[in-house]
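Left out: one protein chain. Kept in place: all the others.
Showing chain A:
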């Protein structure tokens, strides 16, 4: 599905990724974890070609992504911070993205699911953070792409929406899609993900299932397993 070879990226002198090799197979939910500044977002943005790597190759569904825009038809991306043009209405934004990407009917159902009907005629600048995130989720899930990338999807969501989001993720998984998630909420990751990738200092420190991580670190639960990696490496 996604194949990353020897990926290097630095911003000025700040080395963020140094030689990441990663293969993500089709189907299932993968969580990319790591401490702040470990390069999770950079890794994801490199897959989307929003960040241009200094070195290395990335291919998505067998296509090399360099100088290629069409492959993004196969990716749905939920950005970390939902920033939208402020003077646009929710309705107009959805219409615009549809115009740019192609037709879909799934938006109506998603709008209903997250209760966004009362906000459709409001300007995006006047929405609260959580509502913006819901709009963001609608925009991401309304297209039927084989790869879904979610960067901190839980930010600002209320408990009901969080449950809906989890259900949505599970439905997409059942449809055979590949989902890539980054999150700081360990309980969320533990609940949804099949496999985790742990980034540390620009490299992949661990890749495997949660139970494998528990055995490796000799810890009874997931949260402590992650904490032990961090303390052992920073002590």
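FYI, contacts are C-beta pairs under 8 Å (C-beta built on N, C-alpha and C of every residue); 3 or more make two chains touch, one makes a residue touch a chain; residues count from 1.
Throughout what follows, contacts and distances are computed from a predicted model.
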* Protein name, per the UniProt record, of whichever chain is missing from view ("Nitrous oxide reductase family maturation protein NosD", "ABC transporter permease", "Glycine cleavage system H protein" or "Aldehyde dehydrogenase family protein") -> "ABC transporter permease"
* **Chain not shown: contacting residue from A:34, A:79 or A:153** => A:79
* Asked: Which of these, A:30, A:71, A:119 or A:222, touches the one chain of the complex that we don't see?
  -> A:71
* Check each of A:2, A:24, A:51 or A:213 against the chain that is not shown and name the one that touches it. => A:51
* So that we can see where the missing chain sits, which residues of chain A does it touch? -> 11, 45, 48-52, 69-73, 75, 77, 79, 83-85, 87-88, 96-97, 99-101
